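Here's a structure for you.
Omission of a single protein chain aside, the complex is shown with its protein chains in their original locations.
Per-chain numbering from 1; labels A and B assigned in written order.
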Amino acid sequence: MSLLDVDSLTITYRGSRQPVVQDLCFTLGRGDTLGLVGESGSGKTQTAMALLGLLPASAQVDGSVRFAGEELLGAGPSVLNRIRAMRIAMVFQDPGAALNPYVRIGRQIKRILVGHRICGGDEARERTLDMLGKVGLPDPERQYRAFPHELSGGMRQRALIGAALLGQPDLLVADEPTTALDVTVQAQILELIRNLHAQTNSALLLITHDLGVIAGNCERMLVMENGELVEEGATREVFSSPQHATTRALISAAPDISSRYWLFGPRLTPTRYSRLKSSASVFASGMQYAVRSSRQSGRFHSPSKRARPWPSSANPVPAKPASCARYWA
Amino acid sequence: MSVSPALGPAIRRLRANRVVMVCLVSLLVLAIVALLGPFLTPHRYMDTDFGARFLAPTFSDWHLFGTDELGRDLFSRTLLGVQVTLFVAVIASIVSLGLGVAYGATAGFIGGKTDALMMRAVDALYALPFVFLVILLMVVFERNFMLIFVAIGAINWLDMARIVRGQTMSLKQREFVDAARLMGVSTPRIILRHITPNLVGVVVVYMTLTIPQAILVESFLSFLGLGVQEPQTSLGALVNGGTAYMERAPWLLIVPATVLALVLFCFNFLGDGLRDVADPKQA
Partner (left out) sequence: MLRYALLRILGAIPTLLLVVAIAFMMVHAAPGGPFDSERVLPPEIEDNVNQAYHLDESLPEQFLRYVDGVLHGDLGPSYRFRDYTVTELIAAALPLSMRLGALAMLIAVTAGVSAGIVAALKKNTLVDRLVTGAAMIGISVPVFVIAPLMVLVFAVFLKWLPASWAGGSGPGRLLMPVIALALPQIAYIARLTRASMIGVMNSDFVRTARAQGLSTLSIVCYHALKPAMLPLLSYMGPAIAAVLTGSVVVEEVFGIPGVGQFFIRGALNRDYTLVLGITVFYAALVIALNLVVDLLYGVLDPRIRTR
């Protein structure tokens, strides 16, 4: 039985006829790593929020989300609170805003354990300190007592990841965990997530607009556009033979990244990552441009200088490494 | 806070808010009735009639609200009260406006240290019990009608100054200001001819909030016997008068008190509604 089973998830906001997420279906097994990618506004974050019941009251959610057999949509607060942090945990995009600036870090994080009645007082403190160390904070005692504004962005995100894993959840949802951080820090955070995933064998749902992040961290991926799921499959296969126009546009807009990531995989180092990432910002804007222009004209306009022929019968999509062969040099 | 360029949808939203529309209409009706006042009743506000003192509200002889201790018709006096109250409030608000805009626009436009200093002054003045100073002023320079406007206006300009300064600072960044500067337009002229017209939207919204404050101060002064003098009257003075005779003729208190409360209520609601429409993000 799969861990997470999403069936025909549809989210519509009151007063709007167009749903932000439409008929989304996917499953997630224990220990899986799934990437969810798409432009801004494609519904990725909405999906994540829906899993934990964090959508505002004006959102109407239809469909089914079953976690370990239990239906989450429409469940009452007691059910949801039992699941949150203990079975499903979430890390948000902006660590600065996600932490309460008026409460010390240690106390905020410790509250998870106390609130869920796992342990109290000193033991909670010990466990929190332990986790702060595990996520790589240099001086856990000091950071425990600190306020959020005294920490850098990367440290805050580490603390939040630690907080998320404190309850030993079966599923970690990371919504653009690195977007708000500096380039070098991003690589470190992703590495941290990867390591912890390997240690705990929890499932990982990684949401991002950056294909490079997907390539390095997720075995399977989903592509969303305008609230709909347009492509899904194993990351390598999707990268090498994308089926949907959007996916093709996404990949083609920065071919360097997809191929090199695909090759480097776990041998990603900060330097390589930063090099690729800087072309990713070009990629991000190029992506929007590419998607839109290809939709309009039916032809593909690549913002990169090297025009690539569109796959067709005369020009069949080559087998796996061919697309990277061109960019090896 | 945005200077709402999209007036159409803003007005539509305003119309949708039922209570705000009711308040707006009520105020307009009240203003019209007050203006037409003298024609609606055969009694004039200063006519005393010692044979008809302390009459309860009755339809006979057109004493719809009754009479007061001197036999004067309360209905016509209430109408006069509304006229005077609104008049004083609007003029005083304009004074506040003038002070606030001048101060705020200058501070916002010049920016830097001057702005910081000016705003610190505003902060310092903010929590002072201005009313005491105003009372002192009224006591010392007694019975000066002009002074009332200035005094009341002097209390409420701080809010306006802050808002105008904020607006000016955001406007300052816009292109037409740079264009004007490049053409060599002097600073005061820029403030006057370019910035000020764009402040109109914000100013209108906040006027609807300054007017009730001005009404409150004026009524307070009248209540203490320091505001509008006989035979003129304002709603505050009427409440004061009514308090003295509340056991004998409760309507003398109830009528002006209710009217005053309604006017203030409508203005406050209207102001809130306008503020929501102009900038829905600002709680």
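Convention: a contact is a pair of C-beta atoms (placed from the backbone, for glycine too) under 8 Å apart; a residue touches a chain by one contact, two chains touch by 3 or more.
Note that the structure is a prediction, hence the values are computed from the model and not measured.
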Residue of A:60, A:100 or A:168 in touch with the missing chain, whole complex considered: A:100
Touching residues (missing chain, whole complex) on chain A: 52, 54, 77, 80-86, 89-90, 92, 94, 97-104, 108, 111-112, 115-116, 147, 149-150, 160, 163, 167
Chain B residues that touch the omitted chain in the full complex: 120, 124-129, 131-133, 135-137, 139-141, 212, 216, 219-220, 223-226, 236, 239-240, 242-243, 246-247, 250, 253-254, 257, 260-261, 264-265, 267-269, 272, 283
